[in-house]
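One structure is given here, and the rest of the page talks about it.
One chain of protein is taken out of this complex; the other chains stay put.
As written, the chain order gives the labels A, B and C, with residue 1 at the start of each chain.
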Amino acid sequence: MPKSLALDPKKMKEAEAALRTQAAKLLSEGTVTVFLGHEEGWDGLPVPFFATTPEEAKRLVWNPLVAFNLAKYLLDRLTGEEKVGIVVNGCGSLALDRLLKDRRFPRERLFVVGIPCTGLLDPDKVLALPDEARQAALEGGKAEPGLFLKRCGWCDAPNPVVADVVLGEKVPEEAGPQQYPRVEEIEKMSPAERAAHFKTLYEKCIRCFACRNVCPACSCRECSLDQWEPLWLGKATVPSEQLMYHFIRAFDVAGRCIRCGECERVCSVGVPLMELNDKLMKDITELFGVQRPHVPADVEPLGQWTEGDADLEAAH
Amino acid sequence: MATSQEPVIVGFLCNWCSYAGADSAGTGRMVQPTNVRIIRVPCSGRVNPRFILRAFQRGADGVLVSGCHPNDCHYSTGNFFARRRLLLLKRYLEYLGIEPARFETHWVSASEGQKWAEVVRSMAERVKALGPSPKLPSLL
Amino acid sequence: MAQSPVPKATRLVKKAGLGAWLTALAADNNVMAPVTVDGKPLFRWIGAGEVGQLDLAAVHTVNSPKGGVMPQTEPMLTYSAVQDGSGGKTLDIKPAAEDRPAVLFGVRPCDAAAIDLVGKVYLTGEFTDEQYQARRDRTTVVAIACAAPAKACFCTSFDLSPGAVRGADVVLYGRSGPGSVAEGDAYYAIAYTERGEAFLGGAAAKAAGVSDLPAGEADKLEKIVAAFRGLATPLGKKLGKVDVADKLESLFESAYWEKVSSRCLSCATCTFVCPTCYCFGVADTGAGGQGVRFRYWDFCKSPQFMLMAGGHDPRPAKKNRTRQRFLHKLNYHHNRCGEYLCVGCGRCVESCPVGLHLPLVVSDVRGLQP
Partner (left out) sequence: MKRVGVFLCWCGSNIAGTVDVGKVAEQARRLPGVVHVEENKYTCSEPGQAAIVKAIKDQRLDRVVVASCSPRLHEATFRRTVESAGLNPYFFEMANVREHCSWIHTDKETATPKAFDLVRMAVAKALRNEALTRGSITIEKRALVIGAGIAGIQAALDIADAGHEVILLEREPTIGGRMAQLDKTFPTLDCSQCILTPKMVDAAKHPNITLYTWSELEKVAGYIGNFTVTIRRKARGVDETLCTGCGVCQSKCPVKVPSEFDEGMGMRKAIYSPFPQAVPNRPVMDRANCTFFKTGKCKICERFCEAKAIRFDQEDSLIEVKVGAIVTATGFDLFKVEKYGEYGYGLYPDVINSLQFERLVNASGPTDGKIKKPSDHEIPKSVAFVLCVGSRDEQKGTTYCSRACCMYSIKHAIQFRDKVKDGRAYVFYMDIRTPGKSYEEFYKRAAVDYGVEFIRGRPSKIFSRNGKLVLKAEDTLLGRPIEVEVEMVVLAPAMLARNDAAKIAQTMSISYDGYGFLNEAHPKLRPVETNTAGIFLAGVCQGPKDIPDTVAQASAAASKVIGLLSHEQMATEPMIARVSEALCSGCLWCKPICPYQAIEAKTITEKIQGKVVSREVAAVNSGLCQGCGACTVACRDGAMNISGFTNDQLLAEVDELLGASRPACAAE
């Protein structure tokens, strides 16, 4: 876990106030017609919220539970001329950058408010805590490492990489090679063990597509997995088709996954999707020397080659 | 009717080099095992990793992609893109539990009928040694 | 509740005997029961070898047991092109093979009620879904009353309760009554249908040591059952009785739908975990003139759900689709069948990644101006 992950609720409170002011200003001045943020939901957890008036901007929240990446909602606003405001932290900005690099939203129609991030907590885990412990975590900043979002554990981009204005001070960054301990464990298994392991994964999946729909690297107008001709993916939820689903989903984001782990977090049945994404990222680093495969690049790793790429034929 | 229990290897061959190489092997009457079924594609760069997975999903015992040697691509760079994708794919398939010998890529030129025949022979042997590919449950 | 259901048989089963019961059942039946997989409680078909994973602790499995009667993927028929006598071709069609009898074990009362609720759609009116009928006819539902309803439970917002009987052949009530998480050492097993009665008298039940009620416990039983049925649910208390069917009549054009749907991810989580969502699609799989026709769960939140050949989509936006889902549950179905298409299980509350769920909509709708 990066050292910078010292949850600072006080700083977040300040950022929240600044965010509300900033969003209200943008809306009242007409710079943007809508501002994408979070509000407090039914059970106290933040939910995505789209403020359209300065009044509504007061409902915006910024606290250790704003786990949800908002960038994907831009796709709902593709048709139109209006400018959209959005708040992002580090990983939120990677998601945003992903869409920008994929040319899925024009930068000039965006006003990006960035907030450097000191880590976020896993809402499900926090919700399950006894009241006292929850309070201690949310208000006192006393959170066990296990309470943080998984992605905070490998985060090397706490500061927004895309922003028009940044609220709060920059957080020190710790660069270092990305680690993939779970992938390494699986790599140690025998082929049969691995096949069995992933079969349990396929059996669990109910194919609700939440993982795909939340993913900032999955932004096609019409997902090929929903197409009938050709039928890339059979409609039957049987393990052989689930293999196809999970293969296509992961391989399509290979080199474009930002390692936010939202796919895994929104999975209601607990499919460990990052085991698939991480493997591809790890290999992209090992095979092609891309040091930070989760950071959107100008040319995707699979959209280029070098003479020095490994001799595939000799790999057998 | 006797259903063949011989392993099936799906071959994706580029039209310009490897498909022609397989033709050369035929013209030279180079006897090969019957396991490979060739699908002609314009270039190894046309081979979508999804096709390969589809073949395994539907029960192929092996998949073979063959194209022009690096730097000899009819389209100049197609096989370099293919090489990247397939390098990544190879490792990924292995990770998913598909034995590495079930998926191979070879560079076979139009004149290398001998090499093609050898690729078929040796791969068929390896795949036979592995036995039938484990199939995940499906409706079929 | 209008009137108390009448027990057809009442037995006692030791908690320790459940494993043996399921093992015995698995010999002749497909058994579906709640198990915990990697920390997530799931309803699953289990074999005799997996009986040990039975986990009745969680009130909610992530998914509902609806797959027991409406499999997510269900073969309907197989087809193959064959030669006819005159050298031409014809299609040989065979109905899908029938499954073994099934026991859905450890079903929560809300989920059991959902089976009955959805059954009306498939089995009443002009058309009877024969395949569904056949599946229902060979399925026994063994429910278990909820001793400690979860935070998101709101079955009491409908005509249901943690001890409700609707849809169940047998209901298990914890012998030590509601309120305690440990449900005691034994359950009262009460059959409310003939199928349930037979089930409790069957060989498998004997193997589990299902016994007659000890003398003198009838009174206690009655109290305990009543306590289960009188138990409040946390969200139900907050929400009260759902009463928005009429009001929704005038809200079709409300701007609310646009607002509330804007954060929807268009995924199928709510639909697939919901015990009362029942829409399906039909597809074929196969090649070379042979294949299988099957049905599979579809979901109205999908942009493809209403897409027609030629590209027209009557529900082109999230607004339309979200409105459809909630109006179906809270208005259309109510108009047709006189009840809401929801049993208050609370799964959408727990599983929706963006907190967009039915209780939220009900409470929002109450505050809307028509």
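Just so it is clear, a contact is a pair of C-beta atoms (placed from the backbone, for glycine too) under 8 Å apart; a residue touches a chain by one contact, two chains touch by 3 or more.
From a predicted model like this one, the values you see are computed outputs, not experimental measurements.
The chain we do not see here touches A, B, C in the full complex.
Considering the full assembly, B:117 is the residue among B:64, B:88, B:117 or B:136 that touches the omitted chain. On the side of subunit C, touch with the chain left out of the figure occurs at residues 80-83, 87, 89, 285-292, 311, 316-317. Where subunit B meets the chain that is not shown, the touching residues are 1-4, 6, 8, 10, 15, 19-20, 22-23, 25-27, 29-32, 34, 37-43, 45-49, 51, 54-55, 58-60, 71, 73-78, 81-82, 85, 117, 140. Residue-level contact of subunit A with the missing chain is found at 78-80, 102-104, 219-222, 224, 227, 229-232, 252, 299-300, 302-304.
Rule of thumb we're sticking to: only the chains that are shown with their structure count from here on.
Remark: subunit A and subunit C have CA centroids separated by 33 Å (rounded to whole angstrom). In whole angstrom, the spacing between the mean C-alpha positions of subunit A and subunit B is 36. Of all residues in subunit A, those touching 2 or more other chains are 234, 236, 238, listed in ascending order. Residue positions of subunit C with contacts to 2 or more other chains are 73, 285, 294. Subunit C makes touch with subunit B in their complex at residues 73, 75, 285-286, 291-292, 294.
Contact residues on subunit A toward subunit B in their complex (touch as defined above): 183, 186-187, 191-199, 202, 232, 234, 236, 238-244, 247-248, 250-251, 254, 279-280, 283-284, 287-288, 301-305, 307, 309-310, 312-313, 315-316. The touching residues of subunit A, when paired with subunit C in their complex, are 41-43, 45, 47-50, 68, 72-73, 76, 200, 204, 206-210, 212-214, 222, 226, 234-238, 265-266, 268-270, 272.
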